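Questions regarding the structure given below will be posed in turn.
Here the complex is missing one protein chain, while the rest keep their positions.
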């Protein structure tokens, strides 16, 4: 009866669009600031060169793929703290196996870890925060033992290198992989029963269950997908770095969560658009690169990083009335 | 409700988490002491206490936001920040030292207060707020101590990391620790006394204030707490502030223990993650509303005692992290056994 | 605790004092065999794993095995409280010596005090402490930084300005700090280089990533130094089609392979190693101290270096083995003969390329 009235006329954006618009505006602001800086200090416009931007997107692809998986898990109201070592373990096992089986192995490891997470959360109903933390510790232990057990091969295969670092028509392959993953995730979330169930679980699991939705299966599948995407990111990152190494996933967990949230998803689950996550990833990658261009010392970097997240979220909140 | 249940049974049932944490800790710890060549002796107890106390404090810091239904990802960072601050301030004349200590605790409190304000007035989820402010705290720590270093008063360092008798000796109390009445307690580690004092003087009374109970109420049902006329916003701010205080105490102790400050980012995140594990092992629900800081202390002790045992038993060095991970996984999965008993699947969702 | 005595000490070929001013320490002789613990901090890179395996292998060597009753290796992670606790625990358990890589150069006062009280020999190596109260074993990290710097200056010839990339190690550790200071000192001497610092955590992947980012952001560098993760940095250069410029790095096999392969194309590099075999020397020093020998407080281990034009397949690098291990491991003067290939690359089927 009043739907039309309730929307403020001047701002025709839905609540899910606002974060995306604000974050995009912030990305443009970052480009402006960074370019101004390089213009003044070096007389160049590094940031605006297409090659540079493509390179940033290439770097962003790894984070983007991790964040895509993380988003699925966050949408169902959970979190996956094991992606760090899922990623590393996949990469390490992929390179250990080598040859044509490298990539399937990496993905399988990610999938397996994700399945364990999903089973623990869906069947044992251990809070994901702590279950995935413990699984992370186990994976770390396994990989330390693995590295020490015998001299494992850590060099990436050519195919891994091609997917991560190769270019087709001047565009890094990693970007194609990220785009591919993104299309699949976006379609799954928007158009499929699986996607609908994910949102339903995130909003009210009991109601979804009583509606006869396959809640447990979907939880397991969401974690499995998250694990597999972390595995994919690991395979690619190993390709990009030509090798797998311990700790290679450490730098991806919190930024992935941050990207999802900056993209407007509710950290408690149930709402958020995939496009937002992509924008969040780009924002974080660009922020990092502008800070490194500016030679910002680590102390300042951390402070700015924290301040940006808070500011963005405050900006999303402003103008929205609280509903108790 | 055919026959009324005895009060003690009700109390026990409501505290199974805490009780099993204590049992688990005692089992591991007895094991350790029995096989330790100097088991059940003061030096061993002193060492164990020193090693556990910072994590115990940080675990308490984590508990309060968790009880409220939030999560504080900045506790390790705040601990690190205060550690760095203390390495500048806790030195000099007794007055300067006292001032330094107060400043450190105030800094933690102020940081927690800021967290609380962002959560309450900015209406941002605690977990995200503290993810961001944790970065800021690490930034400040790096700013305070770009490289590890600094100094903390040596007497203080020695006195607080040893037994009470050393404490008394250092400060010339109780006839230099020789007073007869003092002997029965002289063997107790000062760190342990500190921990118990913090629990008794801060946590226990706090829990019995209206604000303290409001924290539980908010974690249990925030809307209901508001409708019941409880000071919800104030309680949230208080929760984060107190969390900051506990984290600061952890950082302060770390500084006293190492007599230096170190803005170590991996260490900060390790403490944060361990604090969450400790809270869960201690029987506090991550959903909020039930549990206690005392449980988390035992959770922290469990985490520590697992690695104590690595020093006693011959576990191949490269298998240690794996064993540690598996024990942790097993411990947290124990909670999953409850699921087997649940006969009404709707109860799984609460 | 130990008495300060005057030199010379035992086995000066192996336990070389740092400099003329190095004092000597002597502990009371204890009857063997001994109980020795190795307390490592983080285990996040191959270097540490190679170190742990070397330690285990060394303790099994004839001549050493007989002297050791119990040998325990643990890694505590980066948590300083846990590392301090472990050391104190071993003191309480009555261990005779503790060999350690410190997670921070500060904070060990109490443990040292307790060790002295209990006549336990504590031997930090690699990441050592800012103190002269314990016996320590290391390559001269400050000097290593200077060697990096001197190599670059030599290669750059008359150049007194330009952009230099410095890929640093794990923040907060003494090795990272000292190499950085030494390097900066040489570079700043009478010159005006713009030095871009990035953090590579001593591992290839991270180092490669931050290098790629730095090249993208800053364009061309005139020279590069890298504390660890040199293979990754070199590959990043290659990937970005950055022209070969002088580079100074660690002793990873992969790095040396690249130097051997592209040296003639202009990849002028110096490979300076910190050996994981240091753990063996540190253990040996501990044993010697327990036997009552006077020991230099600071033991200097030579810095093995190899230039791109000195690469010899099968001698100082192995083109058929993984990139992944640190080539220098053994120390002839100390009778430490555990080679890197034995420890890390013995498995035939894991060869690459």
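Labels A, B and C are assigned to the chains in the order they are written; within every chain, residues are numbered from 1.
Keep this in mind: contacts are C-beta pairs under 8 Å (C-beta built on N, C-alpha and C of every residue); 3 or more make two chains touch, one makes a residue touch a chain.
Heads up, the rule we're going with is that contacts and distances are computed from a predicted model.
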UniProt protein name for the omitted subunit, picking from "ABC transporter ATP-binding protein", "Na(+)/H(+) antiporter subunit C", "Dihydroxyacetone kinase subunit DhaK" or "Phosphoribosylformylglycinamidine synthase subunit PurS"?
"ABC transporter ATP-binding protein"
Visible contact partners (per top-of-document touch definition) of the missing chain
A, B
Residue in contact with the excluded chain [from A:32, A:183 or A:207]
A:207
In the full complex, which of B:179, B:197 or B:210 touches the chain missing from this view?
B:210
Contacting the left-out chain: of B:109, B:124, B:230 or B:331, that is B:230
In subunit B, positions touching the absent partner:
1, 4-5, 7, 10-11, 14, 205, 208-210, 213, 216-217, 219-221, 223-231, 285, 288-290, 342-346, 350
Go through subunit A and note every residue touching the omitted chain.
1-6, 191-194, 196-197, 199-200, 203-204, 206-214, 270-271
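As a working rule, only the chains that are shown with their structure count from here on.
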Hopping along touching chains only, can you work out the least number of steps from subunit B to subunit C?
1
Note to self: most contacts are between A-B
Centroid spacing, where centroids are CA-atom means, of subunit A and subunit C in whole angstrom:
35
Counting only Cα atoms for the centres, state how far subunit A is from subunit B in Å.
31
Could you list the positions in subunit C whose residues touch two or more of the other chains?
43, 49, 52-53, 171
Two or more other chains in contact with one residue: find those residues in subunit B.
266, 317-318, 320-321
Which residues, counting only subunit B, touch subunit A once they are in their complex?
71, 118, 122-125, 127-129, 131-136, 138-143, 146, 223, 226, 266, 273, 276-277, 280, 286-287, 317-326, 328-329, 331-333, 335-336, 338-339, 345-346, 348-350
Residues of subunit A that touch subunit C when the two form their complex
44, 46, 52, 55-56, 59, 144, 147-148, 150-155, 165, 237-238, 240-248, 251, 288-289, 292-293, 295, 298
Residues on subunit C engaged by subunit B in the complex (per definition of touch):
37-38, 40, 42-43, 49, 52-53, 56, 72-82, 84-86, 88-90, 92-94, 103-110, 113, 130, 171-172, 177
